[in-house]
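Dumping the structure here so I can ask a few things about it.
Apart from one protein chain that is not included, each protein chain of the complex appears where it belongs.
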Amino acid sequence: MQQWGSLTEFWAMGGYGLYVWTSFGATALCMVWEVLAVWRRHASAAAESRDVS
Amino acid sequence: MGINWFKYSSPQTFHPLAGRMIPWFSAAALVLIGVGLYIGFFVAPTDFQQGDAYRIIFVHVPAAWMSMFLYVIMAAWAGLGLGLNARPSFMMAQAIAPTGAMFTFLALLTGAMWGKPTWGAWWVWDARLTSELILLFQYIGIILLRASIDDLRRADRASAVLALVGVVNVPIIYFSVRWWNTLHQGASVSMTASPKMATTMVTAMLVMTLGLWMYSIAVTLARMRCVIVERERQPSWGKNSSIQEVAEAR
Partner (left out) sequence: MSQPSMSEALRGVIRRDLLLAMRHRSDVAMSVFFVVIVASLFPLGVGPEPAVLRTIASGVLWVTALLACLLSLGRLFTADYLDGVLEQTLLIPQPLAVLVVGKVFAHWVISGLPVVLLSPLLGLQFGLGGDSLAVLTLSLLLGTPTLSMIGAIGAALTLGLRGSGFLVALLVLPLFVPVLIFGAGAVTNSLAGIGSEANLSLLGACFLLSLAFAPWATAVALRIALE
């Protein structure tokens, strides 16, 4: 099951590390950014409605 | 996301309800994505032809599937809104669009990342990638159209019409490009020709897709809450509701 000899091998991904990690990294980044953006949006929307009322 | 709820619940009721659902979907997303990644990296074997580069499909394919699935769901809510003249349906469509656009972008990016080491090209004009690109344009068009219209009711209905018109377009483009490619021998290598997949690979892909789906629901519900609070400030659909009530209902 553990097919990676070492962390270095895991990181290298058989030479394709750049492509694999860019893909997963970009995906993770986008998803985290989206969550933060929505959270921020709700905070400012709630704050503004509190100011108005 | 049952349809009954929307017929009877007002945005004020939905806001706290969504707030209670989000943690569950988020947890499900985290678990499924975690499991999917584990299977994808530690259980699925290295592919004979593509080496470890193939592992990109564990985000590429789920992202692509979600991008298409979310568009159809968004269009369904849009159609429901037009048919029932129901504001919450339009709000749902509004909440889905940005997430769908994001996954479309990721599908294209990861597709290029997969294509370069595997087939030597960052981009090919095959049916899948081309229709995914057009899908991205359509998402952006819907978002921008809504942003350009100040009147909320017009914005809702115009973007709904656009979403529905676009639903038909993507399959048409897919088949026209595929047909066009078959006539041009050697014009492109089909990036859809995937290696024969081991069961573990398929499992990882499906689990990841499920995880992204749970994530999408969570984010859409969260964004829906934003839309609800934002809209309560604007008395455009003729409804008078206490802003205080909404903010306190969190």
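Annotations for the structure displayed:
Note that the chains are named A and B in the order they appear, and that numbering of residues resets to 1 at the start of each chain.
Simple rule for what comes next: contacts are C-beta pairs under 8 Å (C-beta built on N, C-alpha and C of every residue); 3 or more make two chains touch, one makes a residue touch a chain.
Bear in mind that the values here come from a model prediction, so they are computed numbers and not experimental data.
For the chain that does not appear, the touching partners among the shown chains are B. Screening B:Ala27, B:Val72 or B:Ile172 for touch with the missing chain picks out B:Ile172. When the missing chain is restored to the complex, the residue among B:Ala27, B:Val72, B:Ala121 or B:Leu144 that touches it is B:Leu144.
Only one residue from B:Leu17, B:Val31 or B:Ala158 touches the chain missing from this view: B:Ala158. In the full complex, the hidden chain is touched by chain B at residues 134, 137-138, 140-141, 144-145, 148-149, 154, 157-158, 161-162, 165-166, 169, 172-173, 176-177, 180, 183.
What we mean here is this: only the chains that are shown with their structure count from here on.
Computed from the mean C-alpha positions, the centre of chain A lies at a distance of 16 Å from the centre of chain B.
The part of chain B that touches chain A in the complex is made up of residues 41-43, 45-46, 51-53, 55-56, 59-60, 63, 98-99, 102, 105-106, 109-110, 113-114, 116-117, 215, 219, 222-223, 225-226, 229-230, 232-233, 242-244, 246-247, 250. Interface of chain A with chain B (complex): residues 1-4, 10, 13-16, 19-20, 22-24, 26-27, 30-31, 34-35, 38-39, 41-42, 45-46, 48-50, 52-53.
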